[in-house]
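The structure follows.
Note that this is a trimmed complex: some chains were dropped, and none of the rest were shifted.
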Amino acid sequence: MNYEYEQASILVQALPYIQRYSGKTVVIKYGGNAMQNDDIKRSVLRDVVLLRFVGMNPVLIHGGGPEISEMMKKVGKEPKFVGGLRVTDAETMEIVEMALSGKTNKSIVSIINTLGGMAVGISGKDANLIVADKYEAEADLGFVGKVKQINPGILESLVHDGYIPVISSVAIGENGESFNVNADHIAGAIAAVLKAAKLIMMTDVKGIFDDKDDPSTIRSVLSIDEAADMIRSGKIDKGMIPKVEACIEALEGGVERTHIIDGTLPHALLMEIFTDTGIGTMIEPNAVSG
Amino acid sequence: MNYEYEQASILVQALPYIQRYSGKTVVIKYGGNAMQNDDIKRSVLRDVVLLRFVGMNPVLIHGGGPEISEMMKKVGKEPKFVGGLRVTDAETMEIVEMALSGKTNKSIVSIINTLGGMAVGISGKDANLIVADKYEAEADLGFVGKVKQINPGILESLVHDGYIPVISSVAIGENGESFNVNADHIAGAIAAVLKAAKLIMMTDVKGIFDDKDDPSTIRSVLSIDEAADMIRSGKIDKGMIPKVEACIEALEGGVERTHIIDGTLPHALLMEIFTDTGIGTMIEPNAVSG
């Protein structure tokens, strides 16, 4: 009986958090190793199903670099990157789309559905959810796009009817062409349009560090200004930049709280939502440094 | 972090139970010491609020013997019982109604509301929820009634609009008079009319025992037939009889499962709903003995 009492007692401790987010939208950028390792993947998605059943409206956005690269290798095509961005010619775009919308997306949907949730996987092309323009860089990156407009109608339909939307980071251009768009930026834009209560970015690191080589310097709370400063000063760099930018965009669009967490930590998502201390780094509108 | 992980992991273990009862009605006969002791009361009602927030529709029915007796004493009136039933003259009925609908009921409502739930307390007279006839016994028991009809419209309205109904065991007669009706029987009748998924009877004992003096002989599962036999053979007696009768009535009316639990055990309600083993005694339509 002791153990069961313990269980019940923990459920009760979760109550205030359940109350706070009841009926609220939580946008989750799902990615990194949490999406590669089968056991962690299953564990993370079970957490997502739980969020839905305790009354939240989770919306998942995913990219899928490794699946793309693996597919590129299979067809004997060499990946090319300029400034961290994948050069995406027409043939590459086709592979990107197949890997993201055909493989990664449906694999996530399938796991959620076997866990008792009801997911519907779409891309940004469906119902014109994500309209993109060509991303203009010094080099011609091909079908790399940037978000031009979010049409959230289909998300509202799906959420209203009880489904968990799972969105691949492929957008539609004015002429129906596909664009490969950074999933972090998509997550930020969708969170802003949906006026989400939370945007959670899953990464493979514990959060943002003052000294990026020293995890003990993790910042648990950052204000928008502090985060922007750390990008300018280079303390935040590489793949962390679009994540932090997405958080800032979301906050400026009305999202209440944004979080950067290590998705590979077991139950990172739940710990973030259901405990006071949280984990990782939270970026808030007017946060004081922590 | 370890502790928080433990918490999250237990939430996840609750998921299958949350899924099973999502959107289902759970009728709870609230009573016994779980309603007398302030700490337990608060704990039980927090559990009820949790049920609501994870998607169930709890409906509470309560009586309140001790409050009635206390009030009787205050006004200098001697309680009189015949065959376990309170002889209820007009003056007593007035005290019963004030104690149940004015004190116990509102006190439950008030605690639920401070815990973040949204309770509405009514009696069986409101919207003609519980229509009763005089209970005919050898002795004239006065305003003791038995359920004649349940008009569940007001419960459906309240549940639909997100409220937790809390119902005192006072019924209305054909001429608007008040009747004191056994709360166990009301709970059974309401569970049947609402086609509840569960009826949970809170008592002060651990369940039904084969040897009523030996808690180690607790039966974890009983079939309707077995339960009826145990009443006939006297193994179930006194205050346990209406509880078991209410369970049988509910089961015959289409309720899926009924439970008799010890409400004073911390989180008895959650342990019953969120674990496989459950606690107390479950009475089921075609259960095999356990």
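Just so it is clear, A and B label the chains in written order, and each chain counts residues from 1 on its own.
To be clear about the criterion, a residue touches a chain if its C-beta (ideal position, glycine included) is under 8 Å from a C-beta of that chain, and two chains touch if they have at least 3 such contacts.
None of the values given here were measured: they were computed from a predicted structure.
Counting every copy of the one repeated chain, the full complex in this structure comes to 6, with 2 of them shown.
Note that in this section only the chains that are shown with their structure count from here on.
Listing the residues of subunit B that touch subunit A in their complex gives 1, 4-16, 18-19, 22, 43, 46-47, 49-50, 53-55, 116, 265-267, 270-271, 274-275, 277, 279.
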